[in-house]
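A protein chain is absent from this complex, but the other protein chains hold their places.
We just call them A, B and C in the order they show up, numbering each chain from 1.
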Amino acid sequence: MDDYEVEVLDDVELDEPVLVEGLPGVGHVGKLAAEHLLEELESTPVRRVYSTHFPPQVSVEDGVELASATFHAVTPEDGQDMLVLSGDHQAQDNTGHYGLVDTFLDVAEDFDVERLVALGGVPTGELIEEYDVIGAVTTEDLETELSEAGVDFRENEPAGGIVGVSGLLLGMGQRREWPAACLMGETSGYLVDPKSAQAVLEILQDVLGFEVDYASLEERADEMEEVVRKIQEMEQGAPSTPDEDLRYIG
Amino acid sequence: MDDYEVEVLDDVELDEPVLVEGLPGVGHVGKLAAEHLLEELESTPVRRVYSTHFPPQVSVEDGVELASATFHAVTPEDGQDMLVLSGDHQAQDNTGHYGLVDTFLDVAEDFDVERLVALGGVPTGELIEEYDVIGAVTTEDLETELSEAGVDFRENEPAGGIVGVSGLLLGMGQRREWPAACLMGETSGYLVDPKSAQAVLEILQDVLGFEVDYASLEERADEMEEVVRKIQEMEQGAPSTPDEDLRYIG
Amino acid sequence: MDDYEVEVLDDVELDEPVLVEGLPGVGHVGKLAAEHLLEELESTPVRRVYSTHFPPQVSVEDGVELASATFHAVTPEDGQDMLVLSGDHQAQDNTGHYGLVDTFLDVAEDFDVERLVALGGVPTGELIEEYDVIGAVTTEDLETELSEAGVDFRENEPAGGIVGVSGLLLGMGQRREWPAACLMGETSGYLVDPKSAQAVLEILQDVLGFEVDYASLEERADEMEEVVRKIQEMEQGAPSTPDEDLRYIG
Partner (left out) sequence: MDDYEVEVLDDVELDEPVLVEGLPGVGHVGKLAAEHLLEELESTPVRRVYSTHFPPQVSVEDGVELASATFHAVTPEDGQDMLVLSGDHQAQDNTGHYGLVDTFLDVAEDFDVERLVALGGVPTGELIEEYDVIGAVTTEDLETELSEAGVDFRENEPAGGIVGVSGLLLGMGQRREWPAACLMGETSGYLVDPKSAQAVLEILQDVLGFEVDYASLEERADEMEEVVRKIQEMEQGAPSTPDEDLRYIG
C-alpha cells in the first residue's frame, strides 16, 4: 500500500466546484457541518483516500471500514457545485499532515476545483450564548464576500494560527494560487457542538447558495443542551445522568 | 536491512489455507490462542518477517532471537489447512502498522490464502464470568457462518472500532477482496487471559474443523484464578503472594 | 510537496556574505536579534523554505502564511553583507532537524556564503543583571576574533552541548569546512528576552561592522521589566496585571 492511495468510486461532472472540507477538529464543528450537508443534499461518493498516515484501524459502525477520507460530489438545485471532504481522522504524524493535504488538493484539482473553504471550530474555553463565525482568507475579495455574509474577521485571531488540515488547506491552497477560506464557528472546545456547526453552515449557505433544513442539527443541539444541564446537575450533586446522554461528549 | 524482510524457512503445500493471526493485544488473547494451536497441532515454520518497525530488541528466552513474526503451516488431519501467524510484537509506529500488515498479506497470498481470521480480545473493564466471543466481518456469509458457530455480532461493538494488526488485516484484507473476520474474546483487559483464548479457539475449532485438547489452557486458567485470588487477598491485607505466581500479569 | 522546498523570491548579489541565523530557541534571543536586524537595516527577502517537517500550520498575523523560514539579503552601508535567516519554527522531528539545516546550508552556498554565525540564548535558570554572551566556534581564529569582541569562551559550556538548528549549523557547517560560530546570550529561560538579544547584537555589530539603533529593543526591555515586576506583585498578592502586558511571556 502506498503512503497515500486514492480509490476511484465514481465520476461526476462538476461545474466550477468549491472544495468544502469537514474533517474532525475542535468541537467536531467542521465534521458535523459536512455530514449535515451530506444528509440534507444528494451526493455521490467519488473518491476515497487511504493512507499509512491515518490511524491503523477500522471502524465497525457500518460494516468494516478502513480509516479513510471521502470526497462527495454535490450538485444542488440552487447554488454552486461542491466537492465535500468528510472523514473520521486527521493524519497521525507531522509529514503525514502535509502529504494528506497535498493528496486532497490533487484530487480537488482533478475535479477542476479552484476555490476552497475549510470548516472548523475555534475554542473559546467556555460555554457560549452567541455563535459568531470567524474567518481567515487568502484574498481580499474573499474577505469582502465573507464579511458581507456575516463572518467576523478579527485581527490576529485565532491566536497561534490554524493547525492541521484546515490550516494546511489554506496555506497549500494559497501556494497553488486558489482563493481559500477557513470558517471557524466559536465553540467551547469541551463538547461536540451542533449549534456552532449550524452557524457555520448558515454562512456557507449564504455564500454558496444551497438550501438545507436545520431541523436535525437543532434537535441534536437540544439534546446537547440537555446533556450539559445534566452534567452541571451531576457536578452539583443531583443524581440524574443516564449513560446514553453522554453520547455527545466524544 | 530493508524496512520489511521476509525470510524463507521452509516450503509447504497448503490447500486453500485460512490465515489465522494471533499477535499480542488485549489480554494477549490472540497470542495465547495462536500459541496453543501451535503446541497442540503439528506445524512447520515457513516464513519469518523482520522489520525496522518492530522494537529494536532481541529476546533471550530461547537463544538470541531478533524481534520478528513467524508464519507456520498447519495441515491438521481434521479440518482446513491454516497459515498461523504468531509473534511477540506489533509495529512501533503508525506507518509501520500498515507496512507490516501489507507484508503479512503478501506472504499469505504466496500461500494462496483467500480467507483470514484475526484473533484478539475486547476489554470489558472488569473480571468476567461468562466468556462471550464477539465478531466483526467483511461479508454477510461470514456473519451467518460465525453466528451459527456462536459468535456474537453486536451493533457498533467494539465501540471505537478495531485498532492495530487485527483491524488492519480486516480492512486491508477487505481491499484485496478476501473474506475476513475478527474474533474477539471478552476479557477484563487487566490480565493475560487463557479462558478467553479458549473461548475463541472453541469457536474457531467449530468453524475450521481442527481438533485440539484444552487441558494446558485450562491449567493456565486455574493458575491465573489462583493469582487473581492472591492479588485480591494482598489488596485486603493477607500476606501470601510468592513471586512466581505473578508470572501471568505481564 | 517535497520534504524541503526552496522558493525563489528575489535575487541579490552579495559579496562574501555571512549567514546569520535567528530561529526560535531559548528566550527567543536569536529570533529577536534577527528580527531587530531586519527592522533596522534594509533587506530583501530572497528565499523561503517550506517543509513537511515544519509544524502543519499557518499563521494569520499578516494574511495567511504557511509555516516557513526566510532568507533575507542585507547589504548595509557599513559592514559585511549578511544573509539573515528568520522564522517562527524549528523542525518537529529528529531527521527533519538535519534535513532543514542541510537545506539552509545549500541555500547559503548558492549565495557564496563561507562563514556563519548562529544566534541564540543560554538559560541560566534565574533572572540576571549582567548579560554576558558566551560562544562556541569551529576555528581558533574565530575564537580570537570573538574574544576580542567581548564573547566569553567558557570550558565545556553550555553543558550538554548545543541542540537544534544552531548546533547543527555549527556541526554541519564545520563538515563543509566553513568557519562557524554560535553566540549565546545569557537569559533566564523563562521569558522572551530583549536585553539578551541586544547583548548578542552589540557583539555582532562589533564583528560585522553594521550600525543599528537599539531604541526599540530597549523599549521592549523596559516593557518586559514592567511585566516581570507585575508578575512578582501578582505572586505576592497585588492585583494589577492587565492582559496585554503578558504579551512578552509567550
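In this section, a contact is a pair of C-beta atoms (placed from the backbone, for glycine too) under 8 Å apart; a residue touches a chain by one contact, two chains touch by 3 or more.
Nothing here was measured: the structure is a model prediction, and the numbers come from that model.
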Displayed partners of the chain not shown (whole complex): B, C
Selected from C:L83, C:V137, C:V151 or C:L183 as touching the chain missing from the view: C:V137
Options B:D3, B:E140 or B:E218, residue touching the unrepresented chain: B:D3
Sole contact to the chain not displayed, among C:V49, C:V133, C:L146 or C:I162: C:I162
Where the unshown chain meets subunit C, residue by residue: 91, 94-95, 97-99, 101-102, 136-138, 156-158, 161-164, 167-168, 170-172, 174-175, 180
Interface with the unshown chain - residue positions in subunit B: 1, 3, 50, 52-53, 55-61, 63-67, 92-93, 96
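Everything below uses one rule, namely that only the chains that are shown with their structure count from here on.
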Relative to subunit C, chain with the most remote C-alpha centre: B
Angular offset of subunit A relative to subunit C [C-alpha, multiple of 5 degrees]: 90
Centroid distance [mean C-alpha coordinates] between subunit C and subunit A, Å: 38
Whole-Å separation of chain centres (CA-atom averages), subunit B against subunit C: 53
Interface hub residues of subunit A, defined as touching at least two other chains: none
